[in-house]
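A single protein chain has been omitted from the complex, and every remaining protein chain is retained in its original position.
Then we have chain A:
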Amino acid sequence: MGVIGAAVAGVVVNRIMSARNRNLWPMATIAQDRRHARWHVVTINKSPEEVAPGGRLPEPLAKLGDEVEVQVNRAVGDRGTALAARLRHEPTGVAATAARVAGTDPRQRVRVALRESKQLIETGEILQPEKVSTVKRTLTGLPVDFAVSRARGEGRL
């Protein structure tokens, strides 16, 4: 597979074309290939050369190190770059559910890293949420607090 680990990121850009040529795109999802974790993909409105200049991965993704495998491809329809990452080891079963509830699911870290990489490359910064809250702690507000605490990760809270 045209998979590029963050550790061998130096060859990312060369692999872009080869992955495409060998028809490995779109990548297998978990439904088709149960041996591997699902790929998480984000489209970035820049060329692959701008997304991974000299093969260097964007910092939020590089920070995940060996935890993830990464691919950089031209996006479908040539709409920029498809930046993809998947965990080498994804929690399954009860452990996955527990991690989801506890907010420690590593898949959310992957999604956050992809979003932040996209923002950095497209806009030059990661947009920060309001930090000094005007919100009052109330019982009825607890579900919203919970949702907000997970809201930068994957869409399924």
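Quick note on the criterion: a residue touches a chain if its C-beta (ideal position, glycine included) is under 8 Å from a C-beta of that chain, and two chains touch if they have at least 3 such contacts; residues count from 1.
One rule holds for everything that comes next: contacts and distances are computed from a predicted model.
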Hidden subunit of the complex - UniProt protein name among "Electron transfer flavoprotein subunit beta", "Glutathione-dependent formaldehyde dehydrogenase", "Iron ABC transporter permease" or "LAO/AO transport system kinase" | "Glutathione-dependent formaldehyde dehydrogenase"
Determine which one of A:R86, A:R100 or A:K118 touches the chain that has been left out.
-> A:K118
Against the hidden chain, chain A presents residues 43, 45, 79-80, 115, 118-119, 122-136, 138, 140-141, 144-145, 147-148, 150-157
